[in-house]
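In this view, the complex is presented without one of its protein chains, the others remaining in place.
We just call them A, B and C in the order they show up, numbering each chain from 1.
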Amino acid sequence: MDMSTYDNQVVSQWCPGCPNFGILQALKKALTALHKSPEQVCLVSGIGQAAKLPHYLHCNFFNGLHGRAIPVATGIHVANPDLTTIVVTGDGDCYGEGGNHFLHALRRNPNLTIIVHNNELYALTKGQASPTTQPRDKRTMPVQGVINTPINMLAVAMIHDCPFVARGYAGEIDHLTDILVKAVRHRGLSVVEIIQPCITWGNKPLTWYQEHIVYLESDYDAGNLTAALSTVMNVREKTPIGILYQKASRSLFAQRYQKLVSGRPLSELKPIDRGAMERILEEFRSTT
Amino acid sequence: MDMSTYDNQVVSQWCPGCPNFGILQALKKALTALHKSPEQVCLVSGIGQAAKLPHYLHCNFFNGLHGRAIPVATGIHVANPDLTTIVVTGDGDCYGEGGNHFLHALRRNPNLTIIVHNNELYALTKGQASPTTQPRDKRTMPVQGVINTPINMLAVAMIHDCPFVARGYAGEIDHLTDILVKAVRHRGLSVVEIIQPCITWGNKPLTWYQEHIVYLESDYDAGNLTAALSTVMNVREKTPIGILYQKASRSLFAQRYQKLVSGRPLSELKPIDRGAMERILEEFRSTT
Amino acid sequence: MNNLDILIAGAAGEGIQSIGDILADIVSQKGYAVFAWQEYESRIRGGHNSYRLRITPKPLNAPLFEADILVSLNQDSENKYRRYLKPDGILLSQPTEKKAARKSIHIPFVRIAKEISGNKIFANTVAAGALAAMIGIDLAALNVVIRQRLGAKGQDILQTNFKAALAGYQAAERQCKDICPWKLPDRDEHFFKLTGNEAIALGAAYAGCRFLSAYPMTPSTEIMAFLERREQQLGVFVEQAEDEIAAVNMAIGAGFAGARAMTATSGGGFALMVEGISLAGMTETPVVIVLGQRPGPATGLPTRTAQGDLLFAINAGHGEFPRLVFAPCDAQDAFYKTVRAFNLAEEFQIPVIILTDQLLAESRFSIKDIDLDRFTPISHRVDPETIDSYKRYALQEDGISPRLFPGQSRHLVAADSDEHDEYGHITEDLQHTAPAMLTKRLDKYQSIRTRIQSPEQIGVPDADMVFVGWGSTRNAILDAVDSAASLGINTGMIHFSELWPLPKYDFPSSKRFFAVENNATGQLSSLLKMQYDFQPAEQILRYDGLPVSGPFIMEAIRKWI
Partner (left out) sequence: MNNLDILIAGAAGEGIQSIGDILADIVSQKGYAVFAWQEYESRIRGGHNSYRLRITPKPLNAPLFEADILVSLNQDSENKYRRYLKPDGILLSQPTEKKAARKSIHIPFVRIAKEISGNKIFANTVAAGALAAMIGIDLAALNVVIRQRLGAKGQDILQTNFKAALAGYQAAERQCKDICPWKLPDRDEHFFKLTGNEAIALGAAYAGCRFLSAYPMTPSTEIMAFLERREQQLGVFVEQAEDEIAAVNMAIGAGFAGARAMTATSGGGFALMVEGISLAGMTETPVVIVLGQRPGPATGLPTRTAQGDLLFAINAGHGEFPRLVFAPCDAQDAFYKTVRAFNLAEEFQIPVIILTDQLLAESRFSIKDIDLDRFTPISHRVDPETIDSYKRYALQEDGISPRLFPGQSRHLVAADSDEHDEYGHITEDLQHTAPAMLTKRLDKYQSIRTRIQSPEQIGVPDADMVFVGWGSTRNAILDAVDSAASLGINTGMIHFSELWPLPKYDFPSSKRFFAVENNATGQLSSLLKMQYDFQPAEQILRYDGLPVSGPFIMEAIRKWI
């Protein structure tokens, strides 16, 4: 199995040169490294440029509604825990329309990986501000520049004991691949936010991004919540990329059901048999 | 003006003895202390036991949909910045159904106060778990006890630079009154989460609550974000109440419009006059 | 004994439900059918609620407002509900100063409870004991049920309840000798007692449902709660979602991955699911959605009943795609229809909406029989081995592409909310692919329509007047048909419980038709006009939050008889 296993014939709708291609490549590389075959993988996305990614990778996928990738993925994951289910989403998709689902996924801790392409704008709808747009940055809307404070979902994830929180850069494919491999492997919910410049609507050149990222220092302790929080909360000249926070996962979503009833894919379970159903119904019949 | 200014004749639907009455009283006291007359105040709520509060206080109110108090209040606030607009909501209303609006209110920083009655359950629908129910606590659902991690919206607020974050206790009316007075006075978004035991569906006696709260220490520095975060993130034997975090507000929601166009209530602005409209339309007519 | 109607009234928190439940258990153990329905306010304590029992030898699962016995736990409730006591009915209440105008039995429930236990919360058990005595139940039968219902609460509480019931029983026995005519001799029949919600939950489990995600909302919450309590027994994974949008999308995800999946809500929550329903339509993912109606708009009257969401359910969702809308008439039908809903959702790969309402969802019905062979879970799986190269949305004549699940086999499975090609990839081909896909989906209606059940017709050929109804009003209509018959008037009923798409049907001619609906605008009538060019002459509409009853219908047609 090599990376080409994941290639398909679908013609991309992305702009030529978009860093999304780097993310796509990193994901293919990561799945290859993880020795997942295409039928073991299910990508789930909402709507946006980022959310088109599943079409370009040979595997199962559900390309759902704008903002709703996480609940769909949660349902898929419960119905078939054997699948490697990965959410591919944008900053608008996941933090705007879908913000509530992200919050509550943190509470559930399903064994999913969420990959957020953060281009700080709504690309598919032509360049409006997103929840991560930095103050004063201008967009096709608002043309005078953003006022609202950007959302900090990595910090929110950390606060809620998310077992794996990382930041990658679309231009650093190998580094990103490594993060993705670890994210998928890590038990519990993994959140990977990726700095993804938009070369059409963004207002900084690619070189700017390259100059403004920095690897986490070699002695960075991803187990230290306080340090991790301060890393994502304090805006610095250069944005650190790497695994920001990592810890052993607490109990997983659906584990109780899996212990009590079954850990197999739900599609493999037979309906309650007729005899059992008859007995259950008898509970509702009063006899003397 | 005294507290009775805020009394009305509406018969309460709350259970006799519910600590919600304490919150109601504290709010009346606070408004009295603030010298707000009823017509200057607008309460906005969603649906739930907490959300019924506006009916019991003589003032303007909008009792809207479950989960949607914050956007309604945001609209009211923009349309009439002169009103003292206060959101009264429950843990389910605000952090469950309405979670996304809370997140984005933090980004906007409107000059509102959000009061969250936190009874760690859905009372009006008969005792299900809410996003704040503690792990292992049993509810009418799930009967076997909660597994999910509770949401920590006070921490989320702090992370997003919310200028005023406090926790009160429904049983400490004067202490709560003081918080509410300061919350309303503070410029920008104020979040006040109130420990509100539910004596019908909850599973701890009122005495337990009284024993498990503690005032913030007198030397507590509400200006220190790190300390504030650690105060709300580390579960201790006793839950501290008081003003957890406070800072001067950054720029307020709608301020740009108010500067550019008008700071008056929108209902007082006249429509564009006919002549101006004609001139504007001419921009769309091509002449040589 | 033919019929005995009991009305138990009190405030929330006074335990009228527990009195009603105990009595319902007793009479059904004696072989009687009982229809138990409640109307209550949206609050946890206080207010005015009522619990009504309709006790009959054969099931008559429709509400009646008037009662032979009014049990009132407080004076306010008595004032409010007294008008429902039949002229010769008996009031059971606490002693009052006022001289009662009617036959009445006064027992100081609260005082007795306090004497026995120091706690007034046992007052309702005192009342239950008194009520049992009034209708001629023997003490042993009462105690059996008390033990069944309250045994789990520990010996102390159980014993106190025994004492309270006994005290009430004895106090009533003394007073009712001459005035209480009722006897309930044992009968040899045993009915299932199920609420609509329970029937749906059990039907779902029987149909092979393995996944429910929902957000609490009256009157549908109990479907989720019931399945959650019985997670191990029924094997349905239950998740309380953060909101209804998550609920429907989770269910769609689970459905995509091969689980039979459902959600349940009321109008407001359903409104939030509308985009998801359109998603199920586009991705051709089966999902079952229960919409328990209550009076709207918005929060409306959250604990009351209505049939106000019919046209909304039929038209919910942007774009054009096939769906099914069912409206079962009672708990038995709800069980069957739920099985059908899952089967058809899977067969046609569509969303299926089950409309209930507070009356159907929360009332307890007595059911003679549940025939598990009538509708059985039918799987519509395809064997992946028989497929060479798989296309999730392969264009087929009947519009039904073979459906596989991700991870089920070597075949890759895709779903796309965009218009897509046969593989599920986004298409912009407007010449061929896009219209072909739209047509493929809508073409399913052709097969679906052949599978819809015709409306139920009762007494139509001989009738001059025919009631046309849908969903939960059926049994009330039959009450009216019976009442009319007893006045020598031939009436009949045409009742729809499968409402979209509507089946082929020809309305009989030369009858006077009365549409009966629990709404204000006559939504069924609009639908029938659109579909059959048929218009009922008159409309009997009720929209005050209370259910249509037989007498309500009779009252409405008075001027025509």
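Keep this in mind: contacts are C-beta pairs under 8 Å (C-beta built on N, C-alpha and C of every residue); 3 or more make two chains touch, one makes a residue touch a chain.
All of these numbers come straight from a predicted model, not from anything done at the bench.
Engineer: Shown chains touched by the missing chain?
Structural biologist: A, B, C
Engineer: Among the options A:Pro54, A:Gly96 or A:Pro197, which residue touches the chain absent from this view?
Structural biologist: A:Gly96
Engineer: Looking at C:Asp76, C:Glu115, C:Glu173 or C:Asp418, which residue reaches the missing chain?
Structural biologist: Of the candidates C:Asp76, C:Glu115, C:Glu173 or C:Asp418, C:Asp418 is in touch with the missing chain.
Engineer: Given that one chain is not shown, which residue among A:Cys15, A:Leu34 or A:Leu269 touches it?
Structural biologist: A:Cys15
Engineer: Which of B:Gln134, B:Asn224 or B:Ser262 touches the chain that is not shown?
Structural biologist: B:Ser262
Engineer: So which of B:Lys29, B:His58 or B:His186 would be touching the chain we can't see?
Structural biologist: B:His58
Engineer: One chain isn't shown here. Among C:Asn3, C:Ser379, C:Thr439 or C:Ser454, which residue touches it?
Structural biologist: Once the missing chain is taken into account, the touching residue is C:Thr439.
Engineer: Would you write out the residues of chain B that touch the absent chain, in ascending order?
Structural biologist: Interface residues of chain B facing the absent chain: 10, 13, 38-40, 42, 44, 47, 52, 54-55, 58-65, 68, 70-80, 82-83, 100-101, 103-104, 254, 257, 260-262, 265-267, 269-272, 274, 277-278, 280-281, 284-288.
Engineer: Contact with the hidden chain only, please: which chain A residues?
Structural biologist: 13-16, 47, 49, 64-67, 96-97, 99, 122-126, 128-129, 131, 140-144, 200-201
Engineer: Taking the full complex into account, what residues of chain C touch the chain not shown?
Structural biologist: Touching the missing chain: residues 41-42, 47-48, 245, 266-268, 270-272, 274-275, 278-279, 281-283, 293, 295-302, 304, 306, 308-309, 311-312, 314-321, 416-419, 426, 428, 430-431, 434-435, 438-439, 442, 519-521, 526-527, 529-530, 533, 535, 543-546.
Quick note on the criterion: only the chains that are shown with their structure count from here on.
Engineer: From chain A, which chain is the farthest off, judged by mean CA positions?
Structural biologist: Result for max centroid distance from chain A is chain C.
Engineer: If you average the Cα atoms of chain A and of chain C to get two centres, how far apart are those centres in Å?
Structural biologist: Averaging C-alpha atoms per chain gives centres 40 Å apart.
Engineer: In angstrom, rounded to a whole number, how far apart do the mean CA points of chain A and chain B lie?
Structural biologist: Chain A and chain B have C-alpha centres separated by 31 Å.
Engineer: Can you check how far apart chain B and chain C are, centre to centre, with Cα atoms defining each centre and the answer in Å?
Structural biologist: For chain B versus chain C, the centre distance works out to 37 Å.
Engineer: Hey, what residues on chain A touch two or more of the other chains?
Structural biologist: Where chain A meets two or more other chains at a single residue, that happens at 100, 103-104.
Engineer: Which parts of chain C, given as residue numbers and ranges, touch two or more other chains?
Structural biologist: 242-243
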